[in-house]
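Next up is a structure, given as structure tokens.
Missing here is one protein chain; the remaining ones are kept as they sit in the complex.
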Amino acid sequence: MHEFRVQVGPAAFRIGSTWKRPLDQVADLYRDYPTPDIPDYSVRLEAVSLLRRFIRPSVGINGDYMLPDAAPLPLAQALLASEMAMNLQMALGWRRHLLLHASAVEKDGKALMMTGASGSGKSTVAAMLGCKGWRFMGDEFVLLDLLTGDTVPFPRLISLKNDAIGAMQVTALDGRFGPLMPGTPKGDIRHLVPARDAIEAMAQSAKPALLLFPSFGFDPIVREILPSEVFIRLTQASTNYVALGEAGFTTLTRFIKTVPARAIDYRNGEEAEALVNQLWDELT
Amino acid sequence: MLLVDALRNPAGTSVLDAEGWTALLAMARAEQLIGTFARQLSGLAVPAAVRRILEEARINAEYQRRCALWEADCARRALADYPGRVVLMKGTAYAAAGLKASEGRHIGDLDIMVACADLPQVEAMLLTAGWEWVKEDAYDDAYYRDHMHELPPLIHKERDRMIDVHHTILPLTAGPRPDAEVMLADAVELDNGLHMFNPTDMVIHSAAHLFADGELDGGLRNLWDIHCLLTEFADANFWQALKFRARQHQLWPAIRRAARLTHQLYGTEIPQEWQSWHRQDKWYVLRLTARDNWGRGTRKFIRLIFYMRSHWLRMPPLMLAQHLWVKWRKG
Partner (left out) sequence: MTRSQTPTFKAGQVDGLLVEPLDQMTLIYQRRSGVTHIVAEPIPEILAVMGNDFLSAEDVATRLASSFDLDDSNATAIVLARLEELASLGLVERRNA
């Protein structure tokens, strides 16, 4: 089995693969990241059968934590499989911070977080802000420190989908992109490597200062949200809130009592950026 | 094997390098022994990365313990008006009684045993309290009720947790016929009014589960339970009582093999006369320790033999043929 190791924020991964080429792709995109000695989790990209190792090769996602019904992906999407496998380990195994399905960027030691359903734009807006003076902290998971409440970075490859790919290729002119993967279960996907400053500062946390619930494709508007609704939405966005027990409860209640939250609708990147700046100035 | 050695002699891990730790942790996770492993290593100096991984395992074990005990309490309340005994089994029982076997243990579904004649009443009370059926297929349902030793699985609709209600400890189609009535009669009462098996029955159930019922999947964890139970209960009278009781349940060979294996692998102290090695034991050891540095199961041929054997044990050959035929027809 070929092997590659990578440290992302506080998590260390060992990625094994039956085939060498996908691992070379992963290694190239993550080349500026640290290499850990002892991984927190191991994942394996494996052929589902001996035949499928060579003929219409198909990548099964295995590892310390596995989903029994996970459908394998074609070899051309092995990079996606690798990212999904790492997500799965974090989602099922991580207990060191409260894990929220959200994106985050940082400015002046304070973090802006965005959470919402797939298609809400949280990844794309975070990626865009990361090119416009903010430090990118993550687009898939935000980690909250259980003692201090700080947001801890988890800057993996940014996963851009469909129209966002074209938009970011324009915005991030110096950006390093992975291969274009058309026809995945979620449409076209292309990965963007976070900027150098995001990688170098991957151990620097920030105080959460603003939480946004973005919705893409609507006229720009800002709405307040009640704390109880924020709480419910965040527990739904967390994979480990229940497992953390009391620590999860105190961390999340501290968060909703100290961090202002708004829902924003927007139609394009400019509107999103304008709303973000307006609310950042107003509330933080 | 790396994992077995580390559980048996935790201090020996001080010589491990990064590769060794990586392999050990992958194996421990694959065998669902990482919580136990974390417990064994507490207080010992380990690399910082390992310390963080083990702390995570401890938090998870605590979470599972909390869920298991709460689930038992929910069952207790649902069955409050049932006059018979409700006996907790396996991990939940160990946790409820504060046994060493519960420390760091992975606990899954809730298993309880009640008197066979009371199954309809217990089933009705659980359904009233919010549990519902998991298996939808009528054939599997009939098979479960007629031949297995439990009701078809029930899941609670709000908490999303499963409960298995047993009336004996082995399938009715298996060879040995343990005496479920005396197990119920001799069960020990816990503080909350629920029960657990007495010490000898607890060990016998664990051994039965390991050998007579399963393919040895999760065998190292099951064997570790037996190691903890034997270590906790062992005194001058215990071994004689265990032998006598095992014979009563027609499970003496299972107890002897379990004792030999845990002595061989984990160094459990057992009576001298129980220690002589049996020629088939090495196959069991090979099967139990079949993990590579990524935690993958190895020794596929030996696994296949045990898989076939487990079905053979669970049902007579003619029934097995019929069962596999129906399963194949359904695709």
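Here the chain labels run A and B in written order, and each chain numbers its own residues starting at 1.
In the analysis below, contacts are C-beta pairs under 8 Å (C-beta built on N, C-alpha and C of every residue); 3 or more make two chains touch, one makes a residue touch a chain.
Keep in mind it's a predicted model, so treat the numbers as computed, not measured.
Contact with the omitted chain, checked across A:65, A:177 or A:231, is made by A:231. Check B:8, B:51 or B:66 against the missing chain and you find that the one touching it is B:66. Here the missing chain is touched by one residue of A:69, A:174 or A:246, and it is A:246.
With the whole complex as reference, residues 63, 66-67, 69-70, 73-74, 77, 129-130 of chain B touch the missing chain. Taking the whole complex into account, chain A touches the unshown chain at residues 226-228, 231-232, 235, 241-242, 245-246, 249-250, 253, 256.
We adopt the following convention: only the chains that are shown with their structure count from here on.
Centroids of chain A and chain B (each the mean of its C-alpha atoms) stand 38 Å apart.
Listed in rising order, the residues of chain B touching chain A in the complex are 18, 21-22, 25-26, 29-30, 47, 49-50, 52-53, 55-56, 59-60, 62-63, 66, 294-296.
Chain contact summary for the complex, chain A toward chain B: residues 1, 12, 14, 16, 36-40, 42, 44, 62, 64, 93-96, 242-245.
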